[in-house]
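A protein chain is absent from this complex, but the other protein chains hold their places.
Residue numbering begins at 1 within each chain, and the chains themselves are lettered A and B in the order written.
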Amino acid sequence: MSQSCRLPHGGRVQRSAPVRFFFNDKPYDGLAGDTLASALIANGVHFVARSWKYHRPRGIVAAGVEEPNALVQLETGAYTIPNARATEIELYEGLRATSVNARPDIEHDRMAVARYFSRFIAAGFYYKTFMWPRAWWPKYEERIRDAAGLGTVPDTLDPDRYEKTHAHCDVLIVGAGPAGLAAAVAAGRTGARVILVDNQPEPGGSLLWSTDTLGGEPAGQWIRRVTDELATMPEVCVLPRTTAFGYQDHNLVTACERLTDHLPLQQRAGVRERLWKIRARRVVLATGAHERPLVFGNNDLPGVMLASAVCTYINHYGALPGRQAVVFTNNDSGYQAALDLKRNGAQVVVVDPRTRSGSGLSMRAEQAGIRIIQQAVIEHAVGGTRVSGVRLQGHGARLPAGTESLSCDLLVMAGGWNPVIHLYAQSGGKPRWCDQRACFVPDVQVQPQISVGAANGDFSLAQALSGGVRAGIEASAQCDFADVSGKAPAAWATHASTESPILPIWSIGSGKAATRGPKQFIDYQNDVSVSDIHLAVREGYRSIEHVKRYTAMGFGTDQGKLGNINGMAVLAGVLGQSISETGTTTFRPNYTPVSFGTIAGRELGDMFDPIRKTYLYEWHVAHGAVFEDVGNWKRARHYPRPGEDMDAAVARECLAVRHSVGLLDYSTLGKIDVRGPDSVTFLNRIYPNLWDKLKPGRCRYGLMLDENGMILDDGVNLRLAEQHFLVSTTTGGAARVMSWMERWLQTEWPDLKVYLTSITDQYATATVAGPNARKVLQKVCQDINFDKEAFPFMGFKEGTIDGVFVRILRVSFSGELSYEVYMPANLGQHVWNLLMAAGEEFGITPYGTEAMHVLRAEKGFIIVGQDTDGSMTPLDLGMGGMVSKAKDCLGKRSLSRSDTASPHRKQLVGLLPSDPTCVLPEGGQILNAPSTAAIAAMQGHVTSSYMSPILQRSIALAVIKDGLNRMEQEVTIPLPDGRFAQARICSPVFYDPEGARQNVD
Amino acid sequence: MLVIRCPWCGERAETEFNYGGEADIVRPTDAEHLSDREWGDYVFMRKNTLGLHREQWVHSHGCRRWFVAERDTRTYQFKSYEKLGAHAMEKS
Partner (left out) sequence: MSNRYSIFSLIKNGLSHNEKWGQAWRSPEPRREYDVVIVGAGGHGLATAYYLAKVHGVRNIAVLEKGWLGGGNVARNTTIVRSNYLWDESARLYEKSMQLWEGLSQDLNYNVMFSQRGVLNLAHTLQEVRDTQRRINANRYNGVDGEWVTPEQVRDIVPIINLNTRYPVLGGSLQRRGGVARHDAVAWGFARAADALGVDLIQNCPVTNIRTKGGAVEGVDTGKGFIKAKKVAVVVAGHSSVLAEMAGIRLPIESHPLQALVSEPVKPVIHTVIMSNAVHAYISQSDKGDLVIGAGVDQYTGYGQRGSFQSIEHTVQAIVEMFPTLSRVRMNRQWGGIVDVTPDACPIVSKTDIKGLYFNCGWGTGGFKATPGSGWVFAHTIAHNEPHPLNAAFSIDRFYNGHLIDEHGAAAVAH
């Protein structure tokens, strides 16, 4: 298809580089350098979308990030992007895009009928209906949901990669238009570290196609010279295609750099987008301004376009948006569009509500023979899928004869300018309304930043340049980079032009015109019109936030960049108050949408959270281990042999420990080295039990409480020397306990001379458990006497295994004769192999955490976090005796509070199911008797439950209200299938209650 | 993401630190003799100041030292930092 609206000359498109693309499945040609929007306009395509609610035909309104209408599903399959803005998409060979909100397509949109019902579906209509019959709401909702939403989520995995960069600089400049470039040069010349980010492919902003001269130099040449100079400065970094989307606390600016989306799919490689987290000492915001639409009837027709967009399409892209144009402007900027249109052969009529002013641009328009209808406004536009004409009305004067109606194929709007104050407002600043310029401008600075140029309401080129230079110098000076004399750029002289003031017009006609006449749109994307604001106010929604939320104004993907200020002004008018009193809604990140993938970065999959592996991980893998996640650790849960399920494997592992010997990788336990003259005092304060009398060479179990008296962690602690302990913690609690101890030591007890070192990773631990454990160790370790008397229970000794230093504890979590062998982690594998070899004659069996759990449950040993849950005290566990009466410790006082001291709390007990084959569900609730009532009194719950291979029956641990007083009583546990299991309350020690087994010879 | 100045290491990103809540809460040395109410006040009740707040931080991914900072809970700006037991160092 020919580019019927492509101008023969001009623009920054590459005429020698045609690009084939597809829009709504039709092939078109564009040029390299086009955006999708400019290429469509070059092909005469304006009707590109259907609106969200009324499904009205919509066209391209803007030329940048503020575009509300032209949203497309870009590409299909893995590379698809929902809701991409045609005005931001750089054209590439083979691009495919489809309009998002129409089925089957925008021409035949089935929902287009919605516009005829618009009066019944005004703002908030859904709050007033769909309530009867109540049961139908899910059906209504399904339809609503189906109709809503815009683009489609990809159905395949994202093939692209994303990464993140942390950057620090002295001066961050956002925006590389004239103000930003001037600031960058000024700051760069001081030697400050400067980062300049700009969301366009090349720096220059509107100067790229300006006919202005700067210091006598044509704009294009000036840009080249300045950017060349920036490129030679080693401390200056220029990031094109990079959008600063968030201004966070403490001068952190988050920006997204797009690296590959402008390339044809097959040429894309490497990182797609990079998230920059830029911490700047000073920020210069040179983010420009967005032009405001004018609000009149049917101002949403395709072919209705912003004046600045018209200039951009003509001058930057060499595309002519229309041949018969009406320009509706309330300030001088519309005249530039009129001149550009006229110069390129279009017929132009200007409609201006102001009286004739004789200002620079308007005079040039007159001189160019453009017809100007003063003191007139557009009442409404007419047209179907493209604007075909306008109806005018006088504004303080009668219309000249014959001008009530004009026909056109392009309606240009110039309603004034909104400085892009988003980042300023995100930095905490409160914008101030400026009546003279009819816009919100930055006011008091909250974080160290400054706005310059159009972003500051300084719209002329001269102001942009001088403001930019000044800001660049000042920001650098604040970072102690002095302006070395003579290096600061002089203010570049520009052509001065007189301008006559804007005449703000926020909507056309009375409230009746708004509610009864053609819709006057405020927010195109969300179909919010002036009548919706009238309605909201009528119904009592008077705060700007209420109006926003009731009408959905500004909720779109453009976040109201075009419409919000108009909406606020209309609201102010309806309420009869000033815009200043009405205020703005809150500007929040993101300035423009950012891919979730970019924010997620690389920390996905295995890098989502660190994976901790013990020294034996590969050995476990090689021996068929199944792993479980415990904290960050991967722990071997069991080692199934061929044909074994988990139950069989666990039973085999358990019985091996009970009958001969097993070997457990216990390295994940937390280990903290505690030393210093006050170690005993410290442990006495941390733990409820006493540590004074523990002799070096001996171990003792300790429970740790929080200040609320609840169990925080537990472990076996060793006294290595008079002033030296080794504290052990649970696997998941290691870091928490270390931090807990450090905190008390530093903040509350700095007088204690105690030093803590985490040594979890320095030592590997292997537990050798079972009646043959001693024999295995005796084979490999000759320098320790393992005799019963010489090495008693709860003692530990140091020695060597094959020359490797080992510390061996005689402790037992299984009830069997058991030793824990601590060795340097990097030699752990070697010692483990020696233990396996030595145990071979006894059938030594590696066992995992599941068997460990069964073995300890048979003995009634708790696991903190499984049998306790943050609401259990030592008293609840029947361990009240551990709480020393002789001293205070953390949490002790809480134990005597009335509720905590109650003897009727939930207490740890054992449960023996009546049916010994029935393994009670863990987490099963406990009733006094079977109940099918909706609500029944629960007595507690099952915390641990297993089939005990040695007892050949099921056992369980539970916490039950008043449990210690209810021994031998029957309770009921409802099963998931609706049946009920019976069980008898008993001691939690099921096996070897005398403790004889750890004492074997 | 805040910037926090560890009195030992200097300015670092917030991600290196953990927050420790209200500062200057002294653990009673005579807990046994406190009423339930006095004990509960110590364990649970907090000023939760709107405005300048003295609070504890720890440089957990750095020197692991605890320190006290004054921060405005409305603006999140830090006003001063001090080492435990030391005099306040004004933020320059």
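Just so we're on the same page, a contact is a pair of C-beta atoms (placed from the backbone, for glycine too) under 8 Å apart; a residue touches a chain by one contact, two chains touch by 3 or more.
Every value quoted in this text rests on a predicted model; they were computed, and no experiment measured them.
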Residue of A:S871, A:Q952 or A:N965 touching the missing chain in the full complex: A:S871
Residue, one of A:K430, A:R542 or A:R698, that touches the chain absent here: A:R542
Option from A:T213, A:T260, A:N590 or A:Q982 whose C-beta touches the chain left out: A:N590
Residue among A:E107, A:D435, A:D480 or A:D609 touching the omitted chain: A:D609
Residue among A:H9, A:R134 or A:K885 touching the omitted chain: A:R134
Touch list for chain A against the chain that is not drawn: 79-83, 119-120, 122, 125-132, 134, 137-138, 141, 144-146, 148-158, 160, 162, 246, 248-249, 252, 254, 277, 512, 515-516, 531, 535, 538-543, 545-546, 549-550, 552, 555, 557, 559, 586, 588-590, 593-597, 599-601, 603-606, 608-609, 611, 628-630, 708-710, 865-866, 869-871, 894, 897-901, 921-925, 927, 931, 933-938, 941, 943, 974, 976
Interface residues of chain B (partner: the chain not displayed): 1-2, 14-15, 18-19, 21-22, 36-37, 39-41, 43-50, 53, 55, 71, 73-76
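Convention: only the chains that are shown with their structure count from here on.
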Chain A and chain B: spacing of chain centres that average the CA atoms, whole Å: 27
Partner chain A, residues of chain B touching it in the complex: 1-3, 13, 18, 20, 26-27, 29, 31-32, 34, 36, 39-40, 43, 56, 58, 60, 64-66, 75-76, 84-85
Sites on chain A touched by chain B in the complex: 248-252, 277, 279, 428, 446, 707-708, 739, 742-743, 746-748, 750, 888, 892-894, 897-898
